[in-house]
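Complex shown without one protein chain; remaining protein chains in place.
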Amino acid sequence: MTIHKGRGFACINYPIGMNLGGDPSQALVHSTPDGKFMVALSSIDLGQGMKSVTRQIASETLGVPVEDVYVDTADSDTGPHCMGSFASRGTHRVGNAVIRAAAEARKQMMEAAAEELEVNATDLDTDGAGNIHVKGAPSKSITIAETAIAAQFKQGRTLSGRGIFLIPPSEADPETGDMTPVTCFAHAALVVDLEVDDETGEVTVNHINSAYEVGRALNPKLVEQQLIGGAWMGVSHALYETTEPNYPARDHGPEDFNTYLQPGPGQIVPHDIAVLERPAEDAPYGGKGPGEMCANPVLPAVANAIYNAVGVRCDYLPITPEKVLRGIREQGGARPQAVRA
Amino acid sequence: MTKKPISFMLNDAEIGIFVGEGAPLIDELRRNAGDLTPKQGCNQGTCGACTVLIDGVPHLSCITLAETVDGKRIDTTGGLAGGPNLHALQDAFIQGFAAQCGFCTSGMLMAAKALLDANPNPSRDQVIEAISGNLCRCTGYEPIVDAILAAAARLQGRAV
Partner (left out) sequence: MVAVDTYPTMAEAAGALAEGSRYLGGGTIVMRAVNYGDQSFDRIVRAAQVDRGVGSDAGGIRIGAATTMADILSAPDLVFLHPVARSIGGPAIRNMATVGGNLFAENPYGDMAVALLALDAQVVMTSGQSQPIESFLADRDHARGIVGAVIVPRVDQHAFRFRKVSRVKPKGVSVMSIAANLRHGDPRVAFGNMAPVPTRARGAERALAQGVNDSSITAACAACTEGLQPADDALASAWYRAEVAPVHLKRLLLNEGAV
């Protein structure tokens, strides 16, 4: 038995969102009578942290404590329209919509406070702790709860805002095809170290090193969680998962999670991540989106590492032990490529 | 279809329900006893989301015949917290970002509780073994393993 070590590299420019129809998302923000704020979305949080990030964005824009913001993503009947949770678009598209909605609500909140304090709204600021005060005179202040109560019961106004984000339309140049399909890219580079058993074709992934440029990491723990879980999914797609193990034949498809293979907890790959922050101009507080791209570069990096280890180039997924072993047999044995230090 | 009366301890409450003949325990827990914490994933015994403890040891409630738990004790995630105080495992899962979509979490917590009840000071490999029948699609497992080890340390009064 010989175990061959291999290293593979891949990098990615990942477009955030899509171009189709301007890829819009909407948000509605309103205050409750006691000065809490509701953010209504129909964007779905499927575990990636949409609720946490939009809550932070709303809190930052409104100038109110994050504890006083609630995000309701429950229902596409009652929430304003969203194109969906895909294409790593949530933070960017929905976040921008939330900023616009929250900014409008803040404007009304400041006007309501100004009426109570008998000053100009432009002279007011929030302290982020639940108070609105006159700039340079912190003692002349009103709580946001008092402001909301006054707006609701005295002034007869709502503290609310509407927001939509739509990317600028970009038609293709009929002569050249030139267009700007997306406005914002995230980037990553990733190195996979693995071992190939040349008698069985089995691949063991030993280590992943990656650098991700995702704009500002609005919630660093959520970003890390996405990148670690996503890399696992990338390894899974690269080496395990398929509904058609004999593609293009359709037979012997898996029928449960025992036969639809995914790496188990005994196959955790240590993953060192460097998150680089280059805030994007049109992104909410600079945050792009680490969604899909956290899995994608793992696939070519694994394929490249297998080639580096045994000289077998697999060009469709998953790269099963059988494909590796057949490749080794067809070329008359493992052919380790240059060692990359 | 005939219904059969059974009674059992669900967490700390004595429960009496009529169960359907041939019905799996998960259906009766969720629809009849009203405990929605065990999750119905694959219904084939392959994902672990429905894991509950029967008389203290983990079982898959989707492939347990409901009437067989008559007179037994069942523990679910619904009984983990003591009033407003989360169980150390729940707390560690939150602190360690050990859940994303959360669908596996109930089963993971019960598998982990069974481990810590039997072995308060497990090794990393023992934690991995304990959750080897529970699938997670989001986290890559590492935060879950770390959280269980952190909870074990806290329950033992050790620094993490």
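As written, the chain order gives the labels A and B, with residue 1 at the start of each chain.
What we mean here is this: a contact is a pair of C-beta atoms (placed from the backbone, for glycine too) under 8 Å apart; a residue touches a chain by one contact, two chains touch by 3 or more.
Since this is a predicted model, take the numbers as computed values, not measurements.
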Filtering B:Ile17, B:Leu89 or B:Ala130 for touch with the omitted chain leaves B:Ala130
Of A:Gly22, A:Pro65, A:Gly84 or A:Gly253, the residue touching the omitted chain is A:Gly253
Where subunit B meets the left-out chain, the residues are 1-2, 4, 21-22, 24, 43-45, 48, 51, 54, 57-60, 62-65, 67-68, 111, 114-115, 125, 128-134
In the full complex, subunit A touches the hidden chain through residues 1, 199-202, 240, 245-246, 251-255, 258-267, 320-322, 325
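Quick note on the criterion: only the chains that are shown with their structure count from here on.
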Whole-Å distance, C-alpha centre of subunit A to that of subunit B, is 30
Note: in the complex, subunit A contacts subunit B through residues 46-49, 221-222, 224-225, 228-233, 256-258, 262, 264-266, 268-269, 271
Interface with subunit A, subunit B side, in the complex: residues 42, 44, 46-47, 97, 99-102, 128, 131-132, 135-145
